[in-house]
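Structure first, then comments.
Every protein chain of the complex appears in place save one, which is left out.
As written, the chains take the letters A, B, C, D and E, and residue 1 is the first residue of each chain.
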């Protein structure tokens, strides 16, 4: 369930409150999205959109984490060291 | 206005009162006709039907009158005698 | 009668094989959307039913057999309500109609395409029954169905079923010269009683409640055309199936093409008692009512009697009559003589006549 | 954009000559009933608009010019809603669609029939605009419209306008052998980005409110087919325009016909950013979405690169790509490799995919 | 068909024609009141044959033609409502209201159902219990029994979704209005045979006495019409003004008692706006108060209907016999059956339409 797709905020149309709206880009197209739950987001940021409403701002740093993990995995070419690192991060 | 077509009563379906109905024949077809206004008509008689309801019984004798007139006209091959006859009848 | 009641009540016997595939016994949108159900419908219902008269395949276009003669092509869409009517159904109509358009153009009907636009919710059994009628009529008229198409549109976006057929036939020698060559003195013949199809359909559709239900004249004109041309050759000027607008519409088209006055006599027009009775009841003129197996024929002066005799000898054509002739353009494009014998203009109807009370 | 808004708002500029004849600026039932208004509509609106590309006459069937080559025939009905969509309209679609069916069957499109089923109330200006589009598309693709038909059905009995075209073309040597002759190793090519037509229509019809409005790929495939066959000759096994059901439906049909496994790679499928964005938003797979100017081609092993290069050099075909190949029947009729590289069955859709939230 | 075909006998018709020609010493002007008679006179070519002997002018005899534009507008409004099925005789569909006709409304999505009989409209109400079925009750006294019976049926069956938009008109008040005009040209009347079938002709006695004009009750077939014309011509030649019944096979002096009772039970006489005439006192029928629950005007909360008219249409002149349809400046030009300016060009009974159809082909009219 819960098909949620990342889109980029192009332009705020109505910034405040429960009826907030912004133009959001999904690859080649833009559409008006209801922004009640992400009123503090800025243009250029990405949000996750589900059924016409944004339900979160995407945190760009957190979005990188997996690639850092992967890069570390790649460096060590083994899993033991990586496991230790990861465990360290998580705990 | 007032397209009224002669049809022959084939069969009474409901004889009495305002909701009387009969099967009536129009050349090659029959249809149910409302008979509220001609309840005293008999099967085999002709009625004039307008908008699904019979509005009169056709009087067979009166129906012949024109042909008698014509026959007389024909016999005399002139209009004076006929006129006199007709005038006699009408007055 | 019981047939008709069954048609109207919609209680079809269900035996279309595609039923096995879906819980619904009706055509659904998915049947038209190009996926598995589409292929099942086409293969297991349509192709199977049409197989005896068809070279249909799933490819995009079908090769036609070689022909030595020049070809002619036509198309018609059939949108009749109700789908089944006394004397036929939309399936037989879709074959006869296009066969007749080829026939009256001087072509021997050979190949048809068949395109279905189905309203979501049409019972599959109805579809199958109509396809069987298509197959049977194609077999009877000797045409092959070469290509097909099936679309399903949402409920409310069509009226049950529309069928388009396009047809190709071989032109036979001599090709009728056409209505622009009608000359003064040419004789006008109608191949049978007029107005039967339109009155039959109206009787069922408007639920006029008349008995017996009048029958459509729906049928093939090709045998008659072939015989006529065999007997009369180039003395046949032109032929036309008198469909929408009836005999009157054909006369007006021909009069416009030839610049003649086409003049007919009301007393000569063949009309069945059913059509007569209903026409009087509704204030309609059978000359304006559609036919589906009756044509108008113009023949050279002097050839009328031979043409009528030839037609009357053919099955189902015993009602053929000469109804008038062409003359130099007079008071109107088309004229009719009624009771008093004077020539008066025959109306070119604006649209389908509506029942009148006035 | 402003064009589109005008289309949707229905505020047409009125200039159809038939308007002069009736108080209504819409098609009425009377226009379809065979009388004077029918003839006016046909002569003053339809024939006039189509005149540059048509040999249409009012006769029942039209003679076809002689042809030295064998012929092929096809038919399709077009039932699209809305009638105008970004990148085309029902008129251009009705010509391109049938032209493409002939083209992918190896025939040079020559002659069409055109059959209109009009819903009472269609603005005459809309009809005229669509007929102009038919005429323009016929001129572009070099086909002649040989016969026509016009029906008007009551309000609510159709969805604005349905068009049927049947087409006849000359088969060119060599005719593609067909999908049943696909062999292991054959290469599968798509002529351009997939899903554009279906997504464009859905975006307008469901009022998704996306910008820019994606454009349909609606267009003629004949130049590409002719070039390919000129370059590759019999190395082209078969071609198919990937209409309803999209690329997936064609692959499933071909796999069934050939008994091969047709295997494609998701990363090779060309998709435009608009189609990509909307597909993700609605949870749709572009492989299942309809195209109207994009075809699938199977070529002999080793001929793929040449075919792709040839296509990419043609106008509008720069997106052509090899997307997979045929193999002996394996785990499924059609397979796709996605992210992890493993082969997995590609669904044969039941019907048009519905937008998902799940 | 018995009682039809014999009255269309060509030979007999010719003999009556001859008789009329012999009788008339100069050209008399007769008015046939009923559009059905107009139709028949033109369809069978009688009017043309009598040219120079008898001038036939066409009366206000088509209930379709005289139905007030306001009533048509209201019918159009009702037909546009999603909850309404507007049932009507086919004749009414092309008659223009101030904006559009019922056919236009149907073209634009309204639900308009053609029926042969008002009783069929009751059947529609039975079949569509979730819709309101409104029957557009037009017509002269002839049609009123059928619409009255429809009300009785709906009442018997407890159909709460059936009502009438009543626009029935009465003939005789219109005839009186007509002959009250100082410049009227009518020398004798062919009274409408089917109106008299229902209502009888007693009421014409005072009319004949008051206006000193022959009134001959006349049928619809060629022989009927010719006989009626002959009777008129004879009276005129003899300078008489009597009431005669030439349609005695259907018409009795007192009319049809049961039919009159039905009409009397359901309706009451009222003033009525006639198209082309204005309001005619006692010129129509309306539902009596006891049956007002079947009144669509009340059910749909519409009070008085405005009297509207297309000013360009000269229908008053045509219907009062002041103007031949062909003499109307719009006839066959801007005003044609497909683009009518007024009701007489619309109904198949309308004098203008009848002239257009039978008298003049399109080519002819514009040539």
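One rule holds in what follows: a residue touches a chain if its C-beta (ideal position, glycine included) is under 8 Å from a C-beta of that chain, and two chains touch if they have at least 3 such contacts.
Every value quoted in this text rests on a predicted model; they were computed, and no experiment measured them.
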Quick check: which displayed chains does the absent chain contact? A, C, D
Going by the contact rule already stated, which one of D:71, D:90, D:290 or D:333 would touch the omitted chain in the full complex? D:333
By the contact definition given up top, give the residues of subunit C that touch the hidden chain. 21-24, 26, 28-30, 36-37, 120-121, 154-156
Where subunit D meets the chain that is not shown, the residues are 206-208, 267, 276-277, 280-283, 331-334, 337-342, 344-345, 347-348, 350, 354-358
What subunit A residues would touch the chain not displayed? 1-6, 8, 18-19, 26-27, 34, 36-39, 46, 48, 50-53, 55-56, 58-60, 62-63, 65-67, 69-70, 73-74, 79, 82-83, 86-87, 90
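Everything that follows uses one rule, which is that only the chains that are shown with their structure count from here on.
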If you walk touching chains, what's the least steps from subunit B to subunit D? 2
Contact-pair count is greater, between A-D and B-E, for B-E
Greatest Cα-centroid separation from subunit B: which chain? A
Determine the chain that sits nearest the middle of the structure, using the mean of its CA atoms as its centre. C
From the C-alpha centre of subunit A to that of subunit B, how far is it in Å? 90
Could you please state the distance in Å, as a whole number, between where the Cα atoms of subunit C are centred and where those of subunit E are centred? 37
Mark out which residues of subunit C touch at least two other chains, giving numbers and ranges. 208, 276-277, 280-281, 283, 348, 350, 356-358
Of all the residues in subunit A, which ones touch at least 2 other chains? none
